[in-house]
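The chains shown are only part of the set, and none of them has been moved.
Each chain gets a letter, A and B, in the order it is written, and its residues are counted from 1.
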Amino acid sequence: MSDRTYRIVLDCPDRIGIVTRVGEVITNNGGWIKEAAHYSDEENNWFFSRFEIKAESLSFSAEVLAQKFASLQKEFSMNLQVLDTSRPKKVVLMASKGSHCLSDLLDRWKSGDLECDIPCVISNHEDMRGMVEWYGIPYFCVPIDPSNKSVGFAEVERLVTEHETDCVVLARYMQILPPSLCQTLKHKVINIHHSFLPSFIGAKPYHQAAERGVKLIGATCHYVTEDLDEGPIIDQDVVRVKHSDKVEELVRRGKDVEKVVLARGLRAHLEDRVLVRGNKTVVFN
Amino acid sequence: MSDRTYRIVLDCPDRIGIVTRVGEVITNNGGWIKEAAHYSDEENNWFFSRFEIKAESLSFSAEVLAQKFASLQKEFSMNLQVLDTSRPKKVVLMASKGSHCLSDLLDRWKSGDLECDIPCVISNHEDMRGMVEWYGIPYFCVPIDPSNKSVGFAEVERLVTEHETDCVVLARYMQILPPSLCQTLKHKVINIHHSFLPSFIGAKPYHQAAERGVKLIGATCHYVTEDLDEGPIIDQDVVRVKHSDKVEELVRRGKDVEKVVLARGLRAHLEDRVLVRGNKTVVFN
């Protein structure tokens, strides 16, 4: 998308001097800050920070930069990562039969609007093989047998591991991931839920919305946890509906919000703008 | 706001000929249609219709026009009302200590942007007497004693009756109306709930929203029924919030949505655009 940067993303117990001490490491090595944001969660006494450094201003790799923070990290009990935008994240897309989110993400990717690699698409159906392969991306159909889901999910896990996946996107994947997989991929699986959470948790949210007679419907992009529909929210949005909209029409209108919110949430994640703590996110937009 | 019209608002079991037969009564009397909308709820086989007729095109009153529909009404088992925009509805505002909705509605009313009369304001506190009286509107403070609410609500009901009230607006009135009053004033009491229903039903929705970490908060304008927060929804909207927003900040941001949604919902009601059936509304916007 733009010039190469190193991104430093960190959180730690809050105290005096965090920005300055991190800044000193950056400056002493000649790092040029392009953008940065910091936030102190006073209620939980926790500090969150994100820096973007022009890569050309540093004479070494992201790994070496990370090492330079080692003692600081220890001293401040800091979670800290350094990411290099020249190494795009590997994002595995998972979908079922609905194509709108998958098709939207693939077009964004091909147009260069999503800074990631897509090593493969995994689906429990064959329906979208043609489209995915047209984009030159391997397609794996892994059926999920209702009477023995563990076989399918073992294969999913194998594929995710094999492709050195940084992030899994459930682009309207209609199966529930098993708790063990949620644990393994903690804060690495992004889902799009087709309601404005916490409204209409659970199945058939558009039916619930029609039943309640709401005037807006929404979509929620969140990290997947073992508690279905309860994970940390990354982004949400809504769209206006009419009294004359039947359920099918709500579904159709909802698709527009789903795909935009998923793409926006994923992009924030890919740009390392989303920091998770407990069940909430800090999003440095 | 604009030229005088008669509004015909009706609903009935759906069948062939409703629009035409109603239209014939209008046309045969020289009525000039300014705007009209019709909707057939196929699921429940029910028909909804609203006409605005230029008053000057008819040589008689709204009551006389209503009478001309008498036989049709019987034949079609029709609920039908004719309203004359030269007779603004009488709207009683109820509030507690929060001023944003009340102040907003009063300014709209004084500016001529709300087509209604406001015979009085009722509050369970004295706080806003000065402002309301500055607008030249009588202010009644009716405290609600937690140990004996019936006394207060009897007085509220008396005031509502005495002022020949067409509509009651709960402009952040923080007491729950007793079921009997809800029944008496069915589809005549409009409330603004400070959440995007059905999210965060019940008390302290902004605290619930902060706890859940949502990225948008909302407000819902609805008719009051005996089932708290469950009445037919008239309008809703949302506003974006940030991870750094504490509860007080959510409250502050929420006020902007609350007052706009309440004013919009009330306006639709005053323009007779809202038809209620069961727990849903048809809004002819």
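Here, a residue touches a chain if its C-beta (ideal position, glycine included) is under 8 Å from a C-beta of that chain, and two chains touch if they have at least 3 such contacts.
Quick caveat, the model's predicted, so the values are computed rather than measured.
*Asks:* Fill in the total copies of the single sequence across the complete complex, 2 being in place.
*Replies:* Here the complete homo-oligomer in the file comprises 4 chains.
By our rule, only the chains that are shown with their structure count from here on.
*Asks:* Once the Cα atoms of subunit A and subunit B are superposed, what angle does the rotation have, between 0 and 180 degrees and to the nearest 5?
*Replies:* An angle of 180 degrees brings one copy onto the other.
*Asks:* With chain centres taken as the means of their Cα atoms, state the distance from subunit A to subunit B in Å.
*Replies:* It comes to 41 Å between the two C-alpha centres.
*Asks:* So in the complex, which bits of subunit A are touching subunit B?
*Replies:* Touching subunit B: residues 39, 43, 196-200, 212-216, 218, 232-238, 243-244, 246, 279-283 of subunit A.
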